[in-house]
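Here's a slice of the assembly, chains where they normally sit.
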């Protein structure tokens, strides 16, 4: 087995916002990554100090969404370059990791 | 665009525990971080080997909660120093990453 360097990426978005659709569409149709996983947070506190929480009353509130993927560093670099045009750059975090191929 | 060094932090807590409220209150009111995201796990197996699982019967069980945030390393250092007084240190994990500002 080969353990190789990869880059992990997490992109912080929110439910119901237009950029979420744009990012997913681009990742699926145009990017070179093999796949990604989407997580929904139960609460997000943003820059504005505004709190978005899941509750039984308002299930459709703007809950935080994280899109996560990883890939070979040179492939992910290409993805990040384009992603930064779709999403505010401070919503994208990446770091080096290891995975098997 | 500027890509800068940041520190990512994940804090592992559990639903319904007092320290969760304390940590969130402190992050919102006193810390210098811009925001954070809260995730709920569907199962946690702890040090005690005790298993906490989401089920239809007991939705209020002590499910794992993760609070995640990132920020400039020197800002996060200050946050971590205080967090370690609120939460057992082995529940806090941090690592270097990159983000745009």
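Order of writing sets the labels: A and B. Residues in every chain begin at 1.
Methods note: contacts are C-beta pairs under 8 Å (C-beta built on N, C-alpha and C of every residue); 3 or more make two chains touch, one makes a residue touch a chain.
Everything quoted here is computed from the prediction, not taken from an experiment.
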- Whole-complex count of the repeated chain (2 shown) stands at 3
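The rule is short, and it goes like this: only the chains that are shown with their structure count from here on.
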- State the superposition rotation angle between the two copies chain A and chain B, fitting on C-alpha atoms only and giving a multiple of 5 degrees from 0 to 180. 120
- Chain-centre distance (mean CA atoms) for chain A and chain B, in whole Å, is 18
- Task: Give every residue of chain A touching chain B within the complex, in rising order.
- Result: 12, 39, 41-47, 49, 51, 64, 66, 84, 88-90, 92-95
- Note on the structure: The residues of chain B that touch chain A in their complex are 1-3, 6, 8, 27-28, 34-40, 65, 70, 95-101
